[in-house]
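Complex shown without one protein chain; remaining protein chains in place.
Note that the chains take the letters A, B and C in the order they are written out, and that residue 1 is the start of every chain.
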Amino acid sequence: MKCISFTCDYNEGAHPRILERLSQTNLDQEPGYGDDSFCAAARNKIREAVNCKDADVFFLVGGTQTNATVIDAMLRSYEGVIAAHTGHIAVHESGAIEAGGHKVITLPGKHGKLDAGSIRAYMDAFLADEAKDHMVQPGMIYISFPTEYGTLYSASELYEIKAVSEHYSLPVFIDGARLGYGLASPECDLTLPTLAQLCDVFYIGGTKVGALCGEAVVFPKGDAPAHFFTTIKQHGALLAKGRLLGIQFDTLFTDGLYMQISRNAIERAMELRQLFIDKGIPMLLDSPTNQQFPVMSREQLKPLEGKVRYEIWEQLPDGRLVTRFATSWATTGEQIRMLAELL
Amino acid sequence: MKCISFTCDYNEGAHPRILERLSQTNLDQEPGYGDDSFCAAARNKIREAVNCKDADVFFLVGGTQTNATVIDAMLRSYEGVIAAHTGHIAVHESGAIEAGGHKVITLPGKHGKLDAGSIRAYMDAFLADEAKDHMVQPGMIYISFPTEYGTLYSASELYEIKAVSEHYSLPVFIDGARLGYGLASPECDLTLPTLAQLCDVFYIGGTKVGALCGEAVVFPKGDAPAHFFTTIKQHGALLAKGRLLGIQFDTLFTDGLYMQISRNAIERAMELRQLFIDKGIPMLLDSPTNQQFPVMSREQLKPLEGKVRYEIWEQLPDGRLVTRFATSWATTGEQIRMLAELL
Amino acid sequence: MKCISFTCDYNEGAHPRILERLSQTNLDQEPGYGDDSFCAAARNKIREAVNCKDADVFFLVGGTQTNATVIDAMLRSYEGVIAAHTGHIAVHESGAIEAGGHKVITLPGKHGKLDAGSIRAYMDAFLADEAKDHMVQPGMIYISFPTEYGTLYSASELYEIKAVSEHYSLPVFIDGARLGYGLASPECDLTLPTLAQLCDVFYIGGTKVGALCGEAVVFPKGDAPAHFFTTIKQHGALLAKGRLLGIQFDTLFTDGLYMQISRNAIERAMELRQLFIDKGIPMLLDSPTNQQFPVMSREQLKPLEGKVRYEIWEQLPDGRLVTRFATSWATTGEQIRMLAELL
Partner (left out) sequence: MKCISFTCDYNEGAHPRILERLSQTNLDQEPGYGDDSFCAAARNKIREAVNCKDADVFFLVGGTQTNATVIDAMLRSYEGVIAAHTGHIAVHESGAIEAGGHKVITLPGKHGKLDAGSIRAYMDAFLADEAKDHMVQPGMIYISFPTEYGTLYSASELYEIKAVSEHYSLPVFIDGARLGYGLASPECDLTLPTLAQLCDVFYIGGTKVGALCGEAVVFPKGDAPAHFFTTIKQHGALLAKGRLLGIQFDTLFTDGLYMQISRNAIERAMELRQLFIDKGIPMLLDSPTNQQFPVMSREQLKPLEGKVRYEIWEQLPDGRLVTRFATSWATTGEQIRMLAELL
């Protein structure tokens, strides 16, 4: 039996329909840099899906790149970006934001989430600080949806953040690297069009949701920063064969494929979670999305050795390990059943 | 009849064998970030092809990104990179090098080429300048092979640059975005292993030579800068699904595919060039590679209208246009024949 | 009666002896950029004072500039600097370190101080983290002496940090903007030569200790980073009339003036502190240096209105204010007596 991997949601290639489209269109001659007909079609389908007919849509290759490019475009050189202390940009992007000259202003998050109250408290203290002109000026808010811990913001939480954002003139940027897995969760009370109304810019993750690569950046109001194309190029984020991104997003946004495969990941994740719960294995936190964090002893993990791969998130003082099991568009019921047998 | 495009060498998708491999391996579970078995295999095949068994090999996504990442890794913050004034990094990368904090020190090139003599003259003047500590310290040499004008360095020219490089401790970086089209040219007196000996770092372009995307950075001596992986990540150049790059380069370096498809481009380019010459249409310069620059009047271009696409490079004072016609791995004899008929 | 200010230690001009020397030497013609005879003399006196005859010494203008320049010179682009969360570079330099491309990695400090144990714990966790290559690489340790809260590291605390520094190859940089006020404290068990042995680079603050401006950066082992002069220039930190800095440091390091005026600040600070304690006014923390933080009600502050200026550091939940009173080289016994009368 081959080893099954739940280490992440980018273990496989792409949804087969994407590969088919790549083959079918392979020798069509198209312009580069996103001027191709596939990108045009994908943009239109995304505008429709987010229900913003004037939205600006750009296709970039990966998440860190997209975060760095969008944040750089939204901020002036004296500004920083507010994020949860666990935010991807604060921890796992090798300092890409700082390399662009901007401070990541971290606020304590809870299970990966920022809350409107703590942003407001920070801003009030900042504005009251006599030394504020000697400090980095807060220039935008970064949140991830779902978060790095698989948790979700409710609609009302995002409304509150939106209110704070407007009050302090801090645009909101939603990192949607796993957006589908958030929207497909039964606990999610947001739709794509609603989410688009609650931020200034966000992206629809492709890499982790069925594509080989690609993130679709959306400015719902059609107010992308001036020369955003040039900023993308400067960040090395402009794909010469933009068609690769266009074809993928066009496919993902045809016949609801993006949400359909997202739902698969969530259904498998809920099955997987139940397996652990049934065995009396606790979860680090209550994640309604495709990342689950069972807390297990080394003994409990033994039966998986050599048969199932997962990530070790951290070791608890009592010696138990927080593990991460991620499902994806590609996870099969068969894989869950095999895990069940081993546990 | 459909319009044929000679505007660039990234008009199509990928070599069909690449798409086949993507399909065959699609559901194999593999680790991310280049730790997959395809990348491992591709690295080994590239080490063999460049005849450097200890070479360090990294896969990045695109050219501008690769230039910015490699140059940032090779330079200290007080250093700049020497390039021909027509070099891609000096002109068409939206200031990506400067965004990383480094000056591009341009020297006048000829038909896209730097020559050892002018680097030496620059360095001697720099070292004799009393104000040199107030200036950007030259830290490396960037050349493109082939150049942005399709021209090539001969082995002896590169030997001379290598000598200058060693004398002044300036590592040489070769931008090989179109490397295959250089090596496959009948006028090229270099092989891949020889080229690897004549520089400190170079890359093998995939995007323009049959891949959907991807550039393979090679440090022939195995002396990649410390933490180069982290630098790649910081530049947003680390692909989560590294397998996409690994599979492509593994395929390109299996059974000599890379050189085979490069030769196709060159053969078509030579046919195309002959077509123009036969019509008495002069070339801007003598390019032995896949980019050809016929100088044509608007009248001469008229028959191509709506049937053949090409790039306009610049307008000459006499009103004629310098055009660029590029062939690629995908260009067919049929396409050349259709062009012939129209001319 | 004129209002007295205890708001900071840069309320006045310079020690009169400095102004005298500026006048005496005013029309002497000297080279620029630190090549003058005054800088040469000052360098030698500082080498003697720190007891490192091979030390490299550079004169810069101000603190933020010096921090940004030294840190940029010590780090590679993938590295960040470890600091207490209250460190000046983390809070009050408008993101100068991030503007240079580097993350400030903050660890919780206590009363402004980092401790060796928490650096060790951070590093052990970092090195054990499977994702560490996706993170900013820790590259150096920044501490301030005295800290932003007026506190001091003991010799043994610095020895422990030094041990951690060597174990993890993290050079230590001491921000000595108020160095004199630390060394002159009765509670300090360090001398200038000892401190120089316990770090890799530090600076002797002039701006806050009797000079008009100026900070003397010292690399005790004489191992300043290559091209540090160029880095200074690039950071806009190279003073054309370097003599202004040379004359000042030469004067401060003649006949022990630097320590003598530092002691004045400390003696006045201790008197000032006693005044508050005698009135039953508590201190935020026990500061043995020139910054004191009395915690006072608005009522208690009333008598000072219009007569004494101080800084408000923060407001406590119970409504009382943490204030900062700073003495300096220029504070007189008369000023302390006037404060005593008012309290």
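Following the convention adopted for this analysis, a contact is a pair of C-beta atoms (placed from the backbone, for glycine too) under 8 Å apart; a residue touches a chain by one contact, two chains touch by 3 or more.
These numbers come from a predicted model, not from an experiment.
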item	value
Touch with the omitted chain, as defined above, among A:R178, A:K233 or A:R263	A:K233
Hidden-chain contact residue, picked from the options B:A41, B:L107, B:M135 or B:V322	B:M135
Of C:A42, C:A68, C:L158 or C:A184, the one touching the omitted chain in the full complex	C:A68
Residue of A:S77, A:S118, A:Q197 or A:T254 in touch with the missing chain, whole complex considered	A:S77
Among C:T207, C:S262, C:S287 or C:T323, the residue in touch with the chain that has been omitted	C:T207
Residue in contact with the excluded chain [from A:G62, A:G87, A:G101 or A:G176]	A:G101
Touch residues of chain C, complete complex, unshown partner	3-5, 7-8, 10-14, 16, 19, 22-23, 25-32, 61-69, 93-96, 99-100, 207-208, 212-213, 230-231, 233-241, 243-244, 330
Residue ranges of chain B at the interface with the undisplayed chain	77-78, 80, 91-95, 98-99, 101-104, 130-131, 133-136, 311-312
Residues of chain A in contact with the chain not shown	72-73, 76-78, 100-101, 133-137, 226-227, 229-231, 233-234
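Here is the rule we use: only the chains that are shown with their structure count from here on.
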item	value
Greatest separation from chain B - chain, by CA centre	C
Residues of chain C engaged with two or more neighbouring chains	77-78, 101, 133-136
